[in-house]
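One chain of protein is taken out of this complex; the other chains stay put.
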Amino acid sequence: MTTIETPAPQPSGTLSPGSRLFTLASRYGTFVAFLALIVFNVAVTPNFLSWQTLNVNLTQVATIVIVATGMTLVIATGGIDLSVGSLMAIAGALAPMIFMGQFWQVENMAFAVALAFLLPVVVAGLFGLFNGLLVTRFSIQPIIATLVLFIAGRGIAQVMTNGNLQVFRNEGFQFIAMGRIAGIPAQVVLMTVIVALTFAMIRYTVIGRQIIAVGGNEKAARLTGVPVKRVKLFVYMISGALAGLAGLVVVARNSASDANLVGLGMELDAIAAVAVGGTLLTGGRANIIGTVLGAFVIQLVRYTLLANGVPDAAALIVKAGLIVLAVFIQQRADKS
Amino acid sequence: QVPKLEQKDTYKVGFAQTESNNPWRIAQTNSMKAEAEKLGYQLVYTDAAGSAAKQVADVNSMIAQGVDVIFLAPREEKPLIPAVMAAKKAGIPVILLDRSVDPSLAKAGEDYLTFIGSNFVEEGRRIAEWLVKNANGKSKIIELEGTTGSSPANDRKKGFDEAIQAAGGFEIVASQTGDFARDKGRQVAEALLQAHPDADIIYAHNDEMAMGAIAALEAAGKVPGKDVLVLSIDGGKEAVQAVVDGKIAAVVECNPRFGPKAFETMLRYAKGETIEPMIINDDKFYDASNAAAELADAY
Amino acid sequence: MLLSMQGVSKAFAGVAALKSASLEVEPAEVMALVGQNGAGKSTLIKILTGVYRRDEGSIAFDGREVDFSMPAEAQGAGIATIYQEINLAPQRSVAENIYLSREPKRFGLIDHAAMRRGAEAVLKTFNLSIDVDRPVAHFDAATRQMVAIARAVTQKARLVIMDEPTSSLDEREVAVLFETIRTLKRAGVAVIFIGHRLDELYAICDRVTIMRDGQTVAKSPMADMPKMALVRHMLGKELAAFQAIAPDEDAPERPVRLAVENAGAGVRVRDVSLDVREGEISGLAGLLGSGRTETARLIFGADKMQRGTIRMDGRARTYREPADAIADGIGLVSEDRKIDGIVPDMSIRENMTLALLPRLKKAGIVDRARQDEIVTRYIRALGVKCASPDQPIRELSGGNQQKVLLARWLATDPRVLIIDEPTRGIDIGAKSEILKLLRSLADEGLSVLMISSELEELLAAADRVTVLSDGTSVATLPRKDLSEAALLSAMAHQVE
Partner (left out) sequence: MHTLLRPFAIKSSGDIARLGVLLALFGLILFGALRYDNFLSSYNILSFLRYNSMFALIALGMAFVIITGGIDLSVGGTAAMASVVAALLSPWHWAAGLLGGMAAGCAVGALNGFIITKMRIQPFIATLATMLAAYGTGLLIANNQSVSVSYDSGFTVIGQDDFLGFPIPAWIALAAYILGWLVLEKLPVGRHVLAIGDGEATAGLMGLKVERTLAAVYLASGTLAGLAGVILASQFGAGQPTEGVGWELFAIASVVVGGTLLTGGSGSVGATLAGALLLAMVFNILNFENGLGWISLSAYWQSVIRGAFLLVVVVLQAKLMARHRSA
């Protein structure tokens, strides 16, 4: 998909229908890559066309999409957030501690579960706010500012749990990952809602437009009265909170929280999804639908390689090639 | 020859851990710390965070700090040789825990004192042997490997695959890495079960991935233990409980509680005893027949 | 013939920027290249130097067919270029910028001392004595422009191209530049000179090539082309006379809207006092580096004010952020549109309404219908040449970008509009339009603070002019006392 905020100028009727079709096809570069992957799988991968396959892929991609949505906003302002994986671990560690009564005696389970949803997301959001403060108040470069929590954040989660695995069973809490709403897995519904809200925010709201302006030219944005610092704080906070939410989904899905591993390497997956989706890492753009497609492409590549028994080492190489290719197609599409 | 160890009231000992990102390692570290505390020794603990190179640097900093003994849980066989040699040169005896170093380059009783631990190849072989006897006609195996390139992953695969091949009649339909992690293990199992719906055995290189695989099976509407046999290695409490519940068919223990045996060996050496070159933990084996009884003792 | 470009065409995303344009330059002549904003002048230059690839056409330089694929090649072939948006490496020192890509060397290593000496020497010929070790970013637009010129003229090129080199220079600098051009000419170097100020063109150029809508419409010796004819070729129609903008001389004193009292910050702005009255255009004059831009930024809250007071309608105000000033009805069209103005990837629509956004919302959501209405209105009112409002602003020509930025502030319906070099890079047709527009807005009650290096412009439009010298306001001249001589003597006040 092309970027949302700047639809390219309409070619002024001088193009032949054929070349217009081509322009159209190549403009949706990531989508084409996505379709190609589907076609390939239908032909090659055993049992690809089934509801269960769709189910598996959608539930697996949900966390990447949720995190990558927040990442898209941060990247749109010209920043980056390396701390998302660690924040997932913190939120993931916190939630079970709440409803398993490690902080205080649980008297009302429903209340405890509600708190287990709310508190970790709020805490992750606050950590995100901390990232934002480093970036805005101290003018520390985003990679380094978020590297602090990338290193320390997981340590905090591990210290909280003493590194121990927390195993639990709690239907209420695990609804977020195991439940179904109208037959659709809850985490897929959650993902859809988040994507839709963010899409609308970018496209239609003032804050959304301001996010893009900050990334496009920060000085100019400030001189037109955009509250640059507040906008940045906002996006880092959202990114943190969404990472926290994704962390909850992961631990709920596994019936276990392992501070050592929850969200490990998520920052790279999320950033790759954003880039494959056509949002420039230099800021000034936010293509949410592209990000979703990018995440789908990455998930499908992973699934394809797994299902076809490609050994890990070779899979890494293939994955690398496909990322480069997808971004390449996407960029060509953007130019035409 | 291995450097001598004086007999003293208290010691400053070094423990160079390779990483602490899984429950097994954490149990091992805790056991070492607890034992050192019990004996009143000063423990210099380092964590190499999964890097063999850093582990060598860690050992060097222990040498610089003048420890009496070094317990080393080498991340890998070959890259840790320089650490062993440096300690020898500095006159500090080294005891290897849970993984060994390349025998062609360093020898027990010469370059380091001894190796205490399990044999990963053997673990894979034991679980395979159980399977050969108890397969009940099941034959299509999905293997969830540990972290690519790590020695337990390589060895547990080697032992299992060789034994299965030798027995005949089994087929490994897919073998992919799950990084020793529950979440990754689950995701990989989900994908593989889709591509190979006829698979009826899952062999996971550790408990965490086995638990992930069980979640994947349940999500796919299959009954672990009935439709699909799940096999695992490590034998932590959660896994043994799963054996009791019938979800895991069998698990080989790989006990992380090294503390008592490690310090006991060290003291024996200080007293002047000759130490055998290899001390193999007697690891338990859990299946439906003994799991309930042994549950309380599982780590 | 030194350069011959024939039948050059270029389209961007299907929109033609050049349609079979041509340009011929002889050795040792100064060729004026003129045309309205968006006529295709810069594009033609960029095609010549290999920034863009042409769709059609041929280029011969020095008798040989050439096809440069990047500026480095054109430079190697003997073409030095000063592009319209000043192109220097901001964090590198002045000396390094002048010698970048042809550093003086000793034993294979850069000879920093020689470089410094060389840079100081060439800048001295421009009457500029600055610390050549300081990064270029520390200097204002005019100084940077001079550095870019110094860089180009020291390249020992056969052809020097200057795309609007004087747009940020004051008259003294312009005089120095012209002297340099004459020296180049004497050395047999040809110059292509792009500019919108007709007097300058007549003063320095030998011949003129006129472009309109991507085509070359006229070529002639400068002397044979009367001003009126030139303008007619450029616009394709007669120009409504460039006067009658000036206000009535004995209009009654109107109440002060914005008062700046003894403002100061750092060393750049020492002590500035000025008034901007309701319905008046107030001018701010001064030499290069006298602190006009900095004063504007202080008033607007873009920089922190350390001393002094600002009063709006008599009440003392503190603006910590531009947003505060904007909320009070102040707007600032900044001097450097590339750095402080446009958001390059955003569309014209978005750029135009950026400052207005908070007021365009209903429950946080942008009111698209109102946005469209405003955008269409201003595109038409200012004659912005674009394919559609959804076009990214970076694709517009320099002058058209400036119009969009002006519209950005007009759309906020400000009570005070500060405008730093309002007509920089704007063609003569649009220029008088803009000045007229400002006048009529003032008549409706808007207060304008106009910073300009063009005395002619100030004389034509301002009701009063405050003169800055070395960060201090040294005089305020009312309309009746305004004259070029008066301004110049006030500006020279402390310098001499």
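Labels for the chains are A, B and C, by order of writing; each one numbers its residues from 1.
Criterion: a contact is a pair of C-beta atoms (placed from the backbone, for glycine too) under 8 Å apart; a residue touches a chain by one contact, two chains touch by 3 or more.
Owing to the predicted nature of the structure, the values given are computational and were not obtained by experimental measurement.
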- [ ] Check the whole complex and report which displayed chains the hidden chain contacts.
- [x] A, B, C
TODO: Based on the whole complex, identify which of B:S100, B:T114 or B:N154 touches the chain you can't see.
DONE: B:N154
Open item on the list: With the missing chain put back, one of B:D47, B:D183 or B:D200 would touch it. Which one?
Closed with: B:D47
Task: In chain B, positions touching the absent partner - done: 12, 14, 17, 20, 29, 33, 42-47, 49-54, 56-58, 60-67, 76-82, 86, 90, 102, 105, 147-151, 154
Task: Residue numbers in chain A that touch the chain omitted from display - done: 82, 134, 138-141, 143-145, 147-156, 158-159, 162-163, 268, 271-272, 275-276, 280-282, 312-317, 319-321, 323-324, 327-328, 331
Task: Interface with the unshown chain - residue positions in chain C - done: 51, 70-72, 74-76, 81, 83, 87-92, 96-97, 100-101, 103, 105, 108-110, 113, 133-135, 151
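Methods note: only the chains that are shown with their structure count from here on.
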Open item on the list: On a CA-centroid basis, which chain has its centre farthest from chain A's?
Closed with: C
- [ ] Report the inter-chain centroid distance for chain A and chain B in whole angstrom, where each centroid is the mean of the CA atoms.
- [x] 34
Task: Whole-Å gap separating chain B and chain C, where each centre is the average of the chain's CA atoms - done: 71
Task: Multi-chain contact residues (two or more partners), chain B - done: none
Task: In the complex with chain B, residue positions of chain A that touch it - done: 45-48, 50, 52-53, 56, 60, 162-165, 167, 250, 253-256, 258, 260-262, 264, 302-303, 306-309, 311-313
Open item on the list: Can you tell me which positions in chain A touch chain C when the two form their complex?
Closed with: 5-12, 14-15, 204-207, 209-210, 212-213, 216-217, 219-227, 284-285
Task: Residues of chain B touching chain A in the complex - done: 20-23, 26, 145, 148, 174-177, 181-184, 186-188, 190-192, 194-197, 208, 211-212, 215, 219-220, 238
